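The structure under discussion is supplied below as structure tokens; questions concerning it will follow.
A single protein chain has been removed from this complex, and every other one stays in its place.
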Amino acid sequence: MLELRGLRVTYPGPPPYTAVEGVDLDVAAGAAVGLVGESGSGKSSIARAIVGLARVSGGSVRVDGREAAAARRRRLQELRRTVQLVFQDPRASLNPRMQVGATVQEAVAIAGERRDARDRRAEARRLLELVDLPAGAAERYPHELSGGQLQRVAIARALAVRPRLLLLDEVTASLDVSVQARILNLLRRLQRELELSALYISHDLSVIRYVSDHVYVMQRGRIVEDGPCEALFSAPRREYTRSLLAAVPTLGGDRWRRRPAGAPAPAASANPND
Amino acid sequence: MSAEPLLDVQELEVRIRTGAGEVRPVAGVSFTVGRGEIVGVVGESGSGKTLTSLAVGALLPRNATAHAARLRFAGCDLLSASPRTLRRLLGTELAMVFQDPMSSLNPSRRIGAQMVEAVREHRGLSREEARRRAAGALADVRLTDPAARLRQYPHELSGGMRQRTMIAMGLMSEPSLIVADEPTTALDVTVQAQVVELLCELNERHGSAVLFISHNIALLSEVCDRILVMYRGRLVEDLTVAELLARPRHPYTRALVGAVPDLRTDRTRELATVPDDVDRLDREVADA
Partner (left out) sequence: MSAGARSAPRQVARAFAASPTGIVALVAVGAIVALALVGPGGFGPQATTVDVAHANQGASAAHLLGTDNLGRDILARTLAATRTSVALAALAMALAVGAGTAIGLAVAASPPRLRRVGETAIDTMMSFGDILLAVVVVAIVGVGATGAVIAVGIAFAPAFARFTYSLARSVIARDYVAAARVTGVRGRRLLARYVLRNVVDPLTIAAFTALGDCVIALSSLSFLGLGVQSPTFDWGQMLIDGVRSFYLNPWAALAPAALIAFTGVAFGLFGDAVARAANPLLWHDRPRLLRRRGASAPPAGRVDSAVSR
């Protein structure tokens, strides 16, 4: 479905900055692939480059077998019907002056399948229902909804054009954990039901492990390691991956514990401030 | 014979005047922090965890007031203390570390200048003495070349280094309590580990207690002795990590634990979600 070979993404600057260098990455049809890396690793740049928001300065991007790098006009239009991107901050990625129903409806209109305004409205509502939003949500403006609800709107909008590949760029990073859980559950379900391919991008290794079948690890613009999820997490080959995994907090882990969990704190007299 | 806790909060309430009337984003919160303890506060947005920490540090914004049945810190009654005493006490015994060091550090002043300011005001040290302490504090937080750092501006440092600087600033006065509000949320996971390591080290060496506020319950479970769970302005559970790992009593805590994926989460099952009507469940737990 998606094939990146030797991808290089450079921002013009000044000074020119190469965010991604020599990246090879595959997303098979219907697969969920995870891309994990710390900040500045270039993972978001990859997503932006695929949909034409960042310039591909080298290498190739093949979507559904056809070249997509440096796409112009018509090719770009087609591309944007096959691949869609959901941004990290839903509050920033929705037009504050448009009702969310209108935003989704606009995307439906662009998809071009429904002629009638009434049909489009119905389709927009269907999409909002698909992402578990209540009926009244369509008339709301973004500032009236919570982060989780807005992210659902963003997902609905992305789905409106019937893409086959969904790029999810840190989509739960700005959400509460309970909301994150719901969104992740929703995404997994939608992916299965709609037979979508998905590329999950995140700095959160636990989230990536939970949603992906295959995982790529990025550092400073390059892919450091990749492999099937279970294998990579249980037996990482590269030092960098190991150090990342070692730093992830685990419930009940004892990395920093100096006394056993549940033991009382040291006595008051131990305090040098006395 | 139990010693008086370092921080004793009973029935804390925060009231805020808004255009639409008065709201109480924090109500009926009671907890203690013993000397040298590391206590975690976990909650999501709207839980009131940040307001609680601000109330303790007397840093609430103008339209908010804190009310409590008891609010004692370091043997002093904060409710009846004069503003002067309060300022002195909080300036020396309490250190606050916030999530975004860039907005807590003055970008137009050198680090050294900012660091010596507080300690000179409260402890009356000379400039040389203060600078020496500042350099010492920076060394304590494992920043390389402390003398050079003092002359740098905040934007010249990375996020992790800025966070350490914040901690160092707090340490200058050898506080008995460090209140850290999401200190690692904006940092990469490896840097996060370093900052947490640092806080634990400080706790061990200086005996400073830590009130660690975070949304990341897994992180807290690795660091803290006890965890306070907050939801919509109320403290729903106060438990040790052992109890957390065994089986928390409150459904919200259970749901929270189940909702966070970690490296051992079962990938075949859906993540647990927080039920919408926690209040009802709350009553159920209380009745049980």
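Note that the chains are named A and B in the order they appear, and that numbering of residues resets to 1 at the start of each chain.
Following the convention adopted for this analysis, contacts are C-beta pairs under 8 Å (C-beta built on N, C-alpha and C of every residue); 3 or more make two chains touch, one makes a residue touch a chain.
Because the structure is a prediction, the values reported are computed rather than measured.
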Missing-chain contact among A:49, A:68 or A:145 belongs to A:145
Only one of B:7, B:39, B:66 or B:150 touches the unshown chain, namely B:66
Sole residue of B:6, B:55 or B:260 that reaches the chain not shown, by the stated touch rule: B:55
Quickly run down the residues of chain A that touch the omitted chain. 51-53, 77, 80-81, 84-85, 87, 89, 92-98, 106-107, 110, 136, 139-141, 143-147, 149, 154, 157-158, 160-161, 173-176
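Assume only the chains that are shown with their structure count from here on.
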Along chain A, where are the residues that touch chain B in the complex? 38-39, 147, 176-182, 184-185, 188, 203-207, 209-210, 229, 233, 243-259, 261-268, 270-273
Using the touch definition from the top, list the residues of chain B that touch chain A in their complex. 3, 34-38, 44-45, 74, 93, 174, 176, 188-190, 192-193, 196-197, 200, 204, 206-207, 209, 215-219, 221-223, 225, 240-245, 255-265, 267, 270-274
